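Missing here: one protein chain of the complex. Every other protein chain is in place.
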Amino acid sequence: MQSDTADNVRAALGRRGRWGWGEVAFWLVAAATLVFLPERHLILNEIAIIGLFALSLDLILGYAGIVSLGHAAFFGLGAYAAGILAKNGIGDPLLGLGVAALAAAILGFVTSFLVLRGSDLTKLMVTLGVALVLGELANQMSWLTGGADGLQGITMGPILGLFEFDIFGTVAYAYSLVVTFVLFVIARRIVVSPYGLSLRSIRDNPLRARAVGIPVNRRLVAVYTLAAAYAGVAGALLAQTTQFVSLDVLAFHRSADVMLVLVIGGVGYLYGGLIGAVFFKVLQDVLSAWTPQYWQFWIGLILVLLVLAGRERLTDRVRALRPRSRRGLATDKARPLPTTTAREV
Amino acid sequence: MLTILFDGIAYGMLLFVLACGLAVTLGLMNFVNLAHGAFAMAGGYVTAVLMNRYGVPFLLTLPLAFLVPALAGLVLERTLYKQLYTRSHLDQVLFSIGLVFMAVAAVDYAMGSQQQMIRIPTWLQGRVEILGIQVGLYRSFIIAVCGVLVVALQFILTKTRFGSRLRAAVDDPRVARGLGINVSVIFAATFAVGSGLAGLGGALGAEILGLDPTFPLKFMIYFLIVVTVGGTTSITGPFLASLLLGIADVAGKYYVPSLGAFVIYTLMIVVLVLRPQGLFARAR
Amino acid sequence: MLRRTFLGAAAMLALTGAASAQEPLKIGLILPMTGPFASTGRQIEAAAKLYMQQNGDTVAGKKIQLIVKDDTGTADVTKRLAQELIVNDKIAVMAGFGLTPLALAPAPLATQAKVPAVVMAAATATITEASPYIVRTSFTLPQATVPMAEWAAQNGIKKVATLVSDYGPGIDAEKAFTSAFTAKGGQVENLRVPLANPDFSPFLQKVADAKPDALFVFVPSGIGAQFMKQFVERGLDKSGIKLIGPGDVTDDDLLNNMGDVALGAITTQHYSAAHDSPENKAFVEAFKKANNGMRPNFMAVGGYDGMHLIYEGLKKTNGQGGQALIDAMKGMSWTSPRGPVSIDPQTRDIVQNIYVRKVERRDGELYNVEFATIPNVKDPVKAAKSN
Partner (left out) sequence: MAAALETRGLVKRFGGLVATDNVTFRLEQGARHALIGPNGAGKTTFINLLTGVLAPTSGQILLEGQDITRLRPELRVQRGLARTFQINQLFPAMTPLETLGLAVSERMGGGHDWWRVIGSKREIVDEIVEIAERFRLTDVLDERTANLAYGKQRLLEIAVAFACRPRVLLLDEPAAGVPEAERHELLATVAALPRDVSVLLIEHDMDLVFSFADRISVLVNGGLFTEGSVEEVSTDPRVRAVYLGESVDE
């Protein structure tokens, strides 16, 4: 009896780590687009990058409950880090990713201390402020960043010394997809680890998390730093595959878009960012080809309808793709964003 | 020097009128309405259309710049917003951003994407010297109008029955309902007034801030700054924050033009890190 | 190895793009159609469509297809759209580009795929140097600015404050004006305002305190109107400070709505809707008719001439794109609504007359009325380099 329960426990805990068919299918389809959709590789590349960016936001929003309207700070820093590196002759893409991740992680670590306190609104505005200040900084330091004209003259070397970026965007897309996939696998592994579980517990109830002996602040700092590094990599991918960086990598709309993408796809199950990115970009592409002037209206209408129809119900259904995930994932139904009120008891 | 102070106050007052509706919906009703700027834009366009197409005098357009957005606010509140009071903040953000997109595109479609001009009457143009300070007439006008509004709002919120009912409704809607207060009517009225004020602010501010379809997006950040820095527990908080922000912005650009844009954002971060509930919030 | 195949493929694309006879010739027009610079996009799109309507959609026996794309004013989107147009739609030529970064981002693509890019709006001098396939039909800021400095120096202005938006074209204008004006013995004080700036009052106060003879101003056309009003509101016009600058502040699209505040502003630019020529009269009339009374501005004429350049180039190459087309465009000259223009074969930049204009009321509407002409101005930045 005892060992029976133990087996069940092990199985139940292990289930969270196992891949479901839906997930495998998702990535197989993604891989298939490399072969079957050669004309769409450019936008697919952008989708992969935004997906990764949204995934990084999901790490802090979905798994740690930190809302951010300034996530572009890390994206932009990563883009500039990779861009400036390549401009100065160090064109190895993977090295660029590493440097971008590091730079963004450092910024993430430093600024994480600003978002440990305060309500959601405060966090939104502090993160936003950080991104805006960084944007101004990039504008002022035009000797380094090219200012408002953008950073030009980026020439990328071949990936691993083998694959040169091509004009069809195929290599770029493959590169972004592989990087996104690898980082996704790591993120997926992290969220089912004891560490990931402790993050979810902090998001759900920081008061209890402390009472279980979890060093809440340290965990939050760690995940914020990690998410920053992810966002930095996403930015670096954009800089490397478009070989251009302009100030709008740091702009407010970047942060707002990624938030939209993530929320559309659903928060807290890692696929939300990816699915949201596909949905949002394809929609935008189709609509803006149809009516280049007024596509925003239709996007807006869809957002409104999506919310009225019950966004969470829709994404819940998608979540069922992942085994047992429905259970493990807090849908914040009828509950405002994870708030800090519990901590203020 | 004093002229800078004066300009800063006028700018701050304007920000307050634009943002106070947001302070109410966000602070009191706990609803994140990013579409607030769209109501401000509506007010601005009402004034622009009335003046430029129908030759209505500037002052006469102002009441309409209040009423039209207020009515729009009321209708939207009754039909859409009220369904979302209990939803998560993320839903509210998604929804209201969707409204902004629609508003931007719709105005673009109806009015074109170019800047709208409002010709203020000649008696409001130019400057006079008061006590040795050069003051712009129009800015004085803004200060006067906004000042009256601030006093009136404060009065309504603290001294009238409506104000106490609103506060009761906000503190605990269930208890308020138990006391026989019609909470949904109170919320609807508050929302409408907030939207109307934004519209009025949009009309008054068109001259200084400009007016084009991207207005709601451009100024969203400013509104949010005012509300968060001011704290959301009272109306005086956002008011003082607006003034502070207005003066800091103008003075920052005057004295350290190369750092101009940093001033506001840095100020905001510092304030929020030191006082996460806002500068002027009561401790909860 | 791989590299060669890819480049080869790119070049092949460029060839096949223009060579297949049955396929229509596609022109990719990438513009900011939404966002803060949407009005630039609208003007150019309207002008391009007008040109096609007037001149038919068949050139050298081939059908012309215009594909309009919205880049929302974001550079990486511009680049992606350009790339998609090249790869998927196999366009013969791309055009548009509302802002400097938006023109610079796709420049390497033009080179790589050998697809000519016609810049119809962006005005930083260096753009045409970013790729040998870029040709410009708008103007460069120094081109419009240096004549301003010369005119000011000749007309008794000694001390000037400059106020420019803090980005590429603004800095271009500031540099060009400052060096040209100080060379003539003038005195200059520089001020820069952030690109997104809702309130000019602190900067204008600084100007008022400096008491210059004139204020040289460059801000993108959308914000120009706001600037004008605040300039007058602050009473700077009455304190004897002349307002001068390149024509962006008195953009024809907005000028009439600015009201009397704009009266008397002196600007130099390559185009005014009031330009007195039969070509322009016809252009303005047709443009207004097709667009609900909207007045064409300098963006529109850039779009119109850009289309003309593409049409004439294609005629010359008999429908060939790529290197042949860009070569055909070099040195081409014609009479535009703005006056006589030509494409400098060395720099691929436009050579045109610059007019000194003053805002006046005509038939109840405000116009930039030209009163002096500096003929055949080349971009001074590149001219200085080649000397």
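First chain written, first letter: the chains are A, B and C, and each begins at residue 1.
Criterion: a contact is a pair of C-beta atoms (placed from the backbone, for glycine too) under 8 Å apart; a residue touches a chain by one contact, two chains touch by 3 or more.
Remember, predicted model here, so these are calculated numbers, not experimental data.
Q: What shown chains does the left-out chain touch?
A: A
Q: Going by the contact rule already stated, which one of A:87, A:117, A:200 or A:311 would touch the omitted chain in the full complex?
A: A:200
Q: Which parts of chain A face the unshown chain closely enough to count as touching?
A: Residues 2, 5-6, 8-10, 12-14, 16-17, 189-190, 192-198, 200-201, 204-205, 207-208, 210-216, 219, 222, 327-331, 342, 345 of chain A touch the chain that is not shown.
Assume only the chains that are shown with their structure count from here on.
Q: Viewed as a graph of touching chains, is the assembly arranged as a line, ring, star, complete set, or other?
A: Graph shape, chains as nodes and touching pairs as edges: complete.
Q: Any idea which two chains share the most contacting C-beta pairs?
A: Greatest number of C-beta pairs in contact occurs for A-B.
Q: State the chain with the largest centre-to-centre distance from chain A, centres being mean CA positions.
A: Relative to chain A, the chain with the farthest C-alpha centre is C.
Q: Provide the C-alpha centroid distance between chain A and chain B, rounded to the nearest whole angstrom.
A: Here chain A and chain B have centroids separated by 33 Å.
Q: Centroid from C-alpha atoms only, then distance chain A to chain C, rounded to Å. What do you get?
A: Comparing mean C-alpha positions, chain C is 38 Å from chain A.
Q: Among the residues of chain C, which are close enough to touch at least two other chains?
A: 34, 38, 42, 194
Q: For chain B, jot down the residues that touch at least 2 other chains.
A: Touching at least two other chains: 104-105, 108, 258, 261.
Q: Mind pulling up the chain B residues that touch chain C in the complex?
A: These residues of chain B touch chain C: 3-4, 7, 11, 52, 104-105, 108, 112-117, 119, 125-127, 134, 136, 138, 207-210, 212-214, 218-219, 222, 249-254, 257-258, 260-261.
Q: Sort out for me which residues of chain C touch chain B in the complex.
A: Listed in rising order, the residues are 34-36, 38-39, 41-42, 191-194, 196-199, 201-203, 205-206, 222-223, 225-226, 229-230, 232-235, 238, 253-254, 257-259, 294.
Q: Sort out for me which residues of chain B touch chain A in the complex.
A: Spelled out, the residues of chain B in touch with chain A are 26, 30, 32, 80, 83-84, 86-91, 93-95, 97-106, 108-109, 217, 221, 224-225, 227-228, 232, 258, 261-262, 265-266, 268-269, 272-273, 276-278, 284.
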